[in-house]
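A single protein chain has been omitted; all remaining protein chains appear in their positions.
Naming follows writing order (A, B and C), and every chain is counted from residue 1.
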C-alpha cells in the first residue's frame, strides 16, 4: 500500500512538499533520518510486519521509512500515488511490464525511452509501435513526452487524453521536463505520469531516481507489489536526497522557468536581429534557431494557460550556425557546464547529436539552473563572440 | 566495459578485497569518496565520455566511480566480472531478461527467486519450469541455490555443472549463503553466479544490493549495457557501503562460519540428548531437527572439501517441538533478533512459515552474526527453558 | 591556506553559490563527491602533502575536498575567507581562543553565545564583560548579534564599527539571522563575521555547522592552522550538505524573508485591531506584541536600506496574552512545528523562556520556512482561535 498523504490536499504545493510526509515520521526528529535498515524487528504480538506510523515494514525491498516519505511527498506534489524506482528508465520499464501493452504509441524524443521500449520488445516480440498521429486502438499504451526532449516544446495533453480515452487506450505522460507546479497532467486527462526524478525532483545532479504516479490506489498497490519482485528499489540516500530536494521544488522550478523564458526570449531576439545592437551583442547569424514552449505557436483549441499556468519548463534548444560552432561553444562556456542531463541547480549544455544522431548536429540542449540571468547571458554572449575568432574548421 | 582488476589475481582474497579497486581511484584519497554526480563534464577534446582512471564516465545510469569500484572488488573476490544491481532480485531478473530462457530448471528455495521467475513468466507465457532432477535440454537455465534457503544445506555444483554442460544448458548459482572465501562456484563449473549483496557483501543489514558475476568479459559488457536501459542501478551509498564492507568480508565470513558450525554441533547434540547433561541444559525434546551443511551426509562423489574448503555458510535451520514454541522462542530471544534477512553482523532468527507456507511451521531459520558464541548459546538455552514454563497454547 | 575563490567576485551571489567551488573540483564530476578519506597518498616526488586542484591535502583534520569546497562557497557568498567548524559555538570559541580578548563587549541575545563566553572565562579568569553602550577600549572584542535573537531586531553595524575602530577594538558580527543576500556586515565595517551554519546555510534542519569569515587572508590562515589543533572540524556529510544547500541560499532566504515581512505585518495589524474584521480573524487581545526588524523605528543616522538592501531576517517574536496561551498555541500549531532552532525550510515556533528565563514567558520565537503564507496564516489563526476555547489555567 502506498504511503498515505493525510491533509496534504488542503495545502499549497510549497507547504505540501514540506509536510506531506509528516504523518510517516515515527520519531520526534524534525528532519528525516536517512534510514538504511534492510530488515525490521517483527511485531511480537501477531507476526505481522511491524507497524511504524501507519505503515508496515519488514524488508527494505518492500519499503523503508525514507522511501515511503519520499513517495508521500512526490505523490502529494504530483496529485496522485507515487511509486519510486532506481531510475526513470526502470520506472518506465516497470510500468510497461505491469501493463503489458501489445502496441505502444509514441514519437522519438528521449532516446532512453526508445531504448526501454526496445528492451521490452525483446521480451514481447509481437509488440507494435505506432506514431502519435496514428489512429488509436483499445489498450494502446500512449507515451507522450511533454515537454519534448530536447526542444522543450509542449503537447496538448487534453487532446491526446481524449483521443486515447475514446478507444480505451491509456495515456502516460513523461512529465520530467515540466514538473509541478508547472503542469499537472492528471488535471488534463493523463492516466499515469512518469518522472525521471534525477532531474527536477533531485535538482542537484546528485541522484538517479524515477517515479510512476497514478491516481488509482489499486494500480499503485499493484505497482508497489510488483516492485517488491522487480527489485529496482531506489537507494536510501537517493530517497533521502530527493525528499530533501522536494522541499525547495516549487521555488527552484519557478525560478528556473522564469530565467529560461527570459533567456529564450533574449536568444530568439538575437536570432532575428540584423545588427549587434538588435542582438544584444551576439554575432549576427550565429543563433539560427531557438525552440522552446514559450516560442511555440499553438492551435486555438490548446488551452496552454490551463495546462501550464505557472510557466514553461527550464529546458530549450538552440541551433548555432554549424556543428563545429555548436561544439566549440559547448566546450568553451564557463558558467554553463558541458555535460548531459538537466534539471539541476547548475546550468548545463548538451550536444545531443553526440548520443542521438537523429538530432540536428548544430543543436545544443540547454538546461537553465539557478544562476543569475545576467551571468548566464554574459557567458553565452562572450563565448559565441570568441567562437567567431577561431578557425572552427581546424578543430 | 566492466571495471578492470589489475594484479588482483595475484593476491589473497583479503588483500584483493582491500586493493582491487585501487587502480580506479582518480584522486590521492586513501578511502573512497562517496561519488554521487549523475553527470560528468565531457572530455573537451573529442566529445567522448570523460576518462577517469581508465574508465569513461558520462551518466550515472551507466556507472559512477564508487559503483565501478564496488564492482571491481566484488569481481576480484568472486573471481569474475561483476555487474551490480539495486537488489538480488533485480540482478536475477536482469540475467533472465538477458538470457531469455525458454525453460528454467530449479527447486523451491528462496521464495523471492520463485517470484522473479513468475514475474518473468508473465512476459514469456510459454516458459516451462522443470525440477533439478529432470533431464536437461539445450539452453535450459539451471538455477541452483547452494547453500539452500532456509536450511543452509549444500548441493554438488560439479554434478549439476556436468549435467548442464552435457546438453549446453547454463548453470547459474545463487551463492548468497556461501560467499567467498567459502565457495567459488566458478572453480566447479558454474557459468554465472548471483549474489544478494544485501547479505554478506553488505554484512551490516544496511544495504539492498545484488550482483551478477561472470567469467565472460563479453557477457559482462552486455549485462552492463543492458543495465543502462534496465535502470536497476544500485544507490551510491549502497555501493559505497558494500565497498567498505568488502574490506572485512573474509574476516567476517570465516568467523561467522566458524561460530555457526560450533553452534549447529551444539544444537545437534541437544537434539540427540536424553538428559539435560547431555543436551547442555536445553530441555529434552525441544530441538527436534537441525539442518545445515555441516550435518549433511554426502555422496562419495561430492568433493565437499574442494567445493567448501574454508567452512560452510553461517545460516542453518532448527525445528522446535511445535509451531507455538518456535514462534514464542523467536519472539523472546534477546541476542538473536526476530527479523527476516541474514548475513549481517547481528544474529537473526526468522520464522519462514510466516512468509512461505511451503516451510515447516516449527522451523526457525537462524543467521549467525559476529557475537560471541557463549552469549548466543546462553540466549538460546535460556529462552528455550523459559518457553517450557509458558502455556504456549494460550498465546 | 583557505580555499581560493577564483573569479567568484565577478558573479552575482546566486551564481557564486553554485560555481565558487568549481576550481577545487579534482574530477569531471558535476556534483561534488562526499569525500571522507582521513588521509591522502603523499606526493611521491617531494614528500609534501599532495596537491589536488591547487590545495594540498594530507590529513582530514586539516582539510578535505568537500570541506574546502564548502568553505570556498561560504567565503564567496559572504565576501571573505571562511573557516568552518563543527558548530556555531565552536566557531565562536575558536575565534575567542585565537584573539584572546581581555574584555568582551556584548549584550545578552542568544544564550549559547553567553555560554561560550562563560566557558572562555573559566580559562581566562580576568576577563571583563561590558555592555554594548559602554565606552570601548583598545583590543576590546565587540560581539554584535544582528539581527538579535529572539526578536529579529537589527543593529546599526556602521555605528558599532566606527565606535570600535576609533579605539582599535575588533567588531565581530553574529550574522546568523540575516545571511547573504540580506546583509553583508563587511561592507559596513565588521572585522569578522560568525555564522551558525546550522541555520540558513544548512537550511533544512539537518546539519550542525559553524563558520568564521574574515576579509584578512592572514587571519584566515591562522584560524585554519589553529583548527588543525583545536580539532572542531565539521563532519564531511555536514560539509557536503551545506555545500549542496548553499546552491539555493539566495532563493530560500529571499523567499523566507518576504514571507516573514508579510506575516509580521499581518500579526502587527492583528495586535492593533479592535474587531475580528480588523485583525483578520485573530481574537482581539491575543497578540500583545510583535517584534521584528520590519517594525523597528530607526535613528535617522542608520542607513537601513544600505545595510539590509534585500529584506530582513526570517525570524521574529510574538507575545501572546499569557504564558499559558503562548505554550498552548506552540503545542497545537500544525504547520508550524514546536521545536527549537531556525533557518530551515520548515517553519518552527520556540518558547524561549523554556531555555532562557531572561526571556518573556509570553514570547514565541518564530522562524518562517518555505511554506505558503496562506497556509501559515490559517494555521496560526485557527490555533489562536482554538486557544480561546480552552481553559488555559487548567493545563
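By definition in this document, a residue touches a chain if its C-beta (ideal position, glycine included) is under 8 Å from a C-beta of that chain, and two chains touch if they have at least 3 such contacts.
No experiment lies behind these values; they were computed from the predicted model shown.
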* **Candidate in contact with the missing chain, chosen from C:17, C:68, C:90 or C:214** => C:90
* Selected residue (touches chain absent from view) among B:69, B:155, B:199 or B:244 -> B:244
* Structure fact -> Missing-chain contacts on chain C, rising order, are 36-42, 44, 47, 58-61, 85-93, 97, 100, 112, 115-116, 118-119, 122-124, 198, 202, 205-208, 210, 226, 228-238, 241, 327, 330-331, 337-341, 344, 348, 351, 354
* Asked: So which bits of chain A touch the chain we can't see?
  -> 26-43, 50, 52, 57, 65
* Structure fact -> Touching the unshown chain, chain B contributes residues 11-15, 18-19, 30-31, 204-206, 244, 247-248, 250-252, 255, 335, 337, 339, 341, 344-346, 348, 369-372, 374-376
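Everything below uses one rule, namely that only the chains that are shown with their structure count from here on.
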* Asked: Taking each chain's centre as the mean of its Cα atoms, which chain lies farthest from chain B?
  -> C
* Based on Cα centres, what is the most central chain? -> A
* To do: Going through chain C residue by residue, note those that touch at least 2 other chains and give them in order.
  => 30-31
